[in-house]
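Just one protein chain is left out here, and the rest sit where they should.
Take a look at subunit A:
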Amino acid sequence: MSSVEKSLDYTAGEMMTVTAARALENGTTCFVGIGLPSEAANLARLTHAPDVVLIYESGTLQTRPEVLPLSIGDGELCETALTTVSVPEMFRYWLQGGKINVGFLGTAQIDRYCNLNTTLIGDYTAPKVRLPGGGGAPEIATNAGEVFITLKHSKRAFVDQVDFITTLGFGRDGKGRDGVPNIGKGPTRVITDLCVMKPDPETKELVVVSLHPGVTAEQVQEATGWEIRFAETLENTPEPSARELEVLRALKERTAQAHAGQ
């Protein structure tokens, strides 16, 4: 069993999910976005954070799905929840009421100040691509204690200026949260398939703090639409463990089986 970590085989996507999962501490109350955040949050629950509280905007409180939901309102989320509340209650009492530690979001576009766009690509009145819209994200990002973001790294997603700020990171000048009372800290980390980034404490501009194994700074720059900053002491993201990979693969396998043929 020596140097197991060097012999493991995993994909960049698995690296991303495991790293995102590790960001969630046990006991955290997490408002979970669908897709990559949901995968990471459930992996956390099934590994190091059995008491993480997962909440979805469909009103499902403290849910423990066996398989990943295809959409935010899957029956699986309700059947395995401690309780299910109405959507107004979800947003008013639980989110706006300050009961959520972490909002875990994905996005279509993100810029250097962590602003998120899920509304459209192009101009609002004549969009090139119309995206689904804000959903719960605008208020999750301001009413949760802090925000984690996970998405795949590409120039299409990491843009110099988002086409539309659906959801506030730190605004177009990095000062969007300054002096605003009663809102959370905002994004504290962004996890991709290449690296981990955190906002600079002063300027709020994203800084790469950790590279995933085998990834170079050039690769990250190549996949980013602005001149990205790197921390002076750049860390190496720890590799996934055998157990994390096993649990993640089993989860995805169960999910694929459950959704096949439906």
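One rule holds in what follows: contacts are C-beta pairs under 8 Å (C-beta built on N, C-alpha and C of every residue); 3 or more make two chains touch, one makes a residue touch a chain; residues count from 1.
Definition applied: contacts and distances are computed from a predicted model.
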Pick from "CoA transferase subunit A", "Carbohydrate ABC transporter permease", "Peptide/nickel transport system substrate-binding protein" or "MBOAT family protein" the UniProt protein name of the chain that isn't shown here.
-> "CoA transferase subunit A"
Specify the residue from the set A:P37, A:G106 or A:G176 that touches the hidden chain.
-> A:G176
Who touches the missing chain here, A:T84, A:T188, A:Q219 or A:S241?
-> A:T84
Omitted-chain contact residue, chosen from A:Q62, A:Q96, A:T203 or A:S241 = A:Q96
Which residues does subunit A use to touch the chain missing from this display?
-> 34, 57-60, 70-75, 77-78, 84-88, 90-92, 95-96, 115, 119, 124, 126-127, 130-139, 142-143, 164-168, 171, 176-177, 180-183, 259, 261-262
